[in-house]
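Just one protein chain is left out here, and the rest sit where they should.
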Amino acid sequence: MSYDWNWRFLLDTVAAGEGSYLDWLLAGLGWTVALSLAAWALALALGLAVGTARTLEARWLRAPAAAWVELFRNVPLLVQFFLWFFVVPELLPRDLGLWVKQDMPAKEFVTAVLCLGFFTSARVAEQLRSGIGSLPPGQRLAALALGMRLAQAYRHVILPRALRVVLPPLTSEFMNVIKNSSVAYAIGVMELTFQARQMQEETARGLETYLAVTTLYFLCAFAANRAMAAIEARSRIPGYLG
Amino acid sequence: MTAKLVLLCCAAALAAAPVAADTLAKVKEAGAITLGIRESSYPLSYLDEKQQPVGYHVEVCQRVVEAVRRQLGQPGLKVQFQPVTSQNRIPLVTNGTVDLECGSTTNNEARLKQVAFAPTTYVTYVRMAVKRASGITGLAQLHGKPVATTTGTTSVQLMRAHEKAKGVDFKEVYGKDHADSFLMLETDRAVAFVMDDNLLLGLIMTSKNPADYQVVGETLSVEPIALMLRRDDPAFKALVDDTVKGLMKSGELEKLYARWFMAPIPPRGANMNYPMGEHLRQLLKAPNDLPAEAYNKR
Partner (left out) sequence: MGAFDWQVVWASLPYLAQGLGFTVQLTAVALAGGLVLGTLLALARISGPRPLALAAAAYVNIMRSVPLVMVILWFFLVIPMLTGRPLGTEASALVTFTAFEAAYYGEIIRAGIQSIPRGQVDAARALGLTRAQATIHVVLPQAVRNMAPVLLTQTIILFQDTSLVHAIGAKDLLKAAEIAGKNYNRPVEMYVFVAAVYFAICLALSLLVRRLRRASGTAAPA
């Protein structure tokens, strides 16, 4: 195997444009990080609500929450991206649809955040539901017996405990978000995978390009892992293993 | 059984061997030649309603395959089709997946560092498609508006260069392939789609309401389009060149042109009605494989 390594192409100016290929790579990294963080925040917020709703007794809350989870879990992410990008704007009122398609700032990015956020929220919801289910029922009953309303019991007793239980699975979900953000290339978000494909076509430095991009994904996943581990350590309740 | 097969494939994939620079030997050994084809590069190379590859360049390639069969004395040589996109066609030719690319690839100097091209068989003019109702007639009207183009194409670079030179600011939106980019125009995600004129006309032809669109504006570039093959493979290049030049000399290429540009074609029997341009007419008389830079000297 005699491969002719050449990393200097990274500093070359891009064909007929400004900046170097390294700039493209860093811009790609920026979009990947921004997309992952935004989608993760959305997924946590939605997942928390949906996951909680699934554990309630009220049927009018439980059923739609269950439907939500099934809907977003049983369609491939790539297909969901296409649905959000090509189909959803056609279902909106005409003027709003047109605005979404033409004038919405950073439209591919916003679409990708919604898609990835909703997709991941179903997974977060399932983790939370099983986290709540794993708590001894006595905790909830005790809270209610102390005179708390159901909402208070969730707010002060159940959720704080359940969230700690689900932190480890949430860590891997966060890393999944970063990995899944790569699928956004399909709707034209200029994240790392998109840049890799574009760079390989223009520079013919395929191996270097893919090594660089893969390493950046590694670093992102590792950083996410460490960040979640830090949160886990800080939120530990003394005397519990979890 | 399947698992075993997969293991074998893995082993084969990992057994290092140098990339074959001798396409004819590789084809002979494999008993098959792989043609790279496009999904929506009308009318050069695209999939018809049966999802089979057809088009002007696909036919030219099939003539080359005939010549390969004759030269190798393998009349039963198999033909495999590999769909390629604007982003992966060059890597796929250089890494050996595709032996001959029959798409709509511009021959230019940057690409000649990586691949080789057959004599030019089509000359395209890069312009833009707009909706008739938009009233847009020139690039200057696109300032601040979303403009679609396909990733990995020379149009991307042309737009970058135009922005830099004229100080206009497009909001570029990228389609994965030409049909995708056209969809952006159709659904008002972009107000213009900058691309090779034949591709634009082909996409308009297959659209729901062809009368709604038109190709307008200044020509950003004149580009020679040709079949693409691996570099530094003189034997295969000579065979491809001779075949293409032979088609030009015998008048067969002109017939192929008429069949794909001047007559009803799949998938829906529409007619592009697009007479041959002056550049190509000259090339039929005196074939060459010069890159785009030779056409756009300023």
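So that you can tell them apart, the chains are marked A and B in the order they are listed, and the count of residues begins at 1 in each.
The definition used in the following text is that contacts are C-beta pairs under 8 Å (C-beta built on N, C-alpha and C of every residue); 3 or more make two chains touch, one makes a residue touch a chain.
All values reported here derive from a predicted model rather than from experimental measurement.
A.B. asks: Would you mind listing the shown chains in contact with the chain that isn't displayed?
C.D. replies: Answer for the hidden chain's contacts among shown chains: A, B.
A.B. asks: One chain isn't shown here. Among A:A65, A:V183 or A:M228, which residue touches it?
C.D. replies: A:V183
A.B. asks: Which is it among B:L44, B:L183 or B:L199 that touches the chain not included here?
C.D. replies: B:L183
A.B. asks: Hey, which of A:A39, A:L159 or A:A196 is the one touching the hidden chain?
C.D. replies: Checking each option in A:A39, A:L159 or A:A196, the one touching the absent chain turns out to be A:A196.
A.B. asks: Of B:S45, B:N88 or B:T120, which residue touches the hidden chain?
C.D. replies: Answering carefully, the residue with contact to the hidden chain is B:N88.
A.B. asks: Kindly note down the residues of subunit B that lie in touch with the hidden chain.
C.D. replies: 2-3, 6-7, 9-10, 12-20, 34, 39-40, 47-51, 80, 82-85, 88, 91-92, 94-97, 179, 183, 186-187, 206-208, 267
A.B. asks: What residues on subunit A make contact with the chain left out of this view?
C.D. replies: 1, 3, 55, 70-71, 73-80, 82-83, 86-87, 90, 129-130, 132-134, 175, 178-183, 185-186, 193, 196-197, 200, 206-207, 210, 213-214, 217-218, 221-222
Everything below uses one rule, namely that only the chains that are shown with their structure count from here on.
A.B. asks: If you average the CA atoms of subunit A and of subunit B, how far apart do the two points sit, in angstrom?
C.D. replies: 37
A.B. asks: Using the touch rule from the top, collect the residues of subunit B that touch subunit A in their complex.
C.D. replies: 16, 86-88, 90-91, 94-95, 110, 113-114, 146, 151-152, 157-158, 160-161, 164, 173-176, 183, 187-191
A.B. asks: Touching residues of subunit A toward subunit B in the complex: what are they?
C.D. replies: Where subunit A meets subunit B, its residues are 1, 14-18, 86, 89-90, 98, 101-102, 108, 186, 188, 190, 194, 197-198, 200-202, 204, 206.
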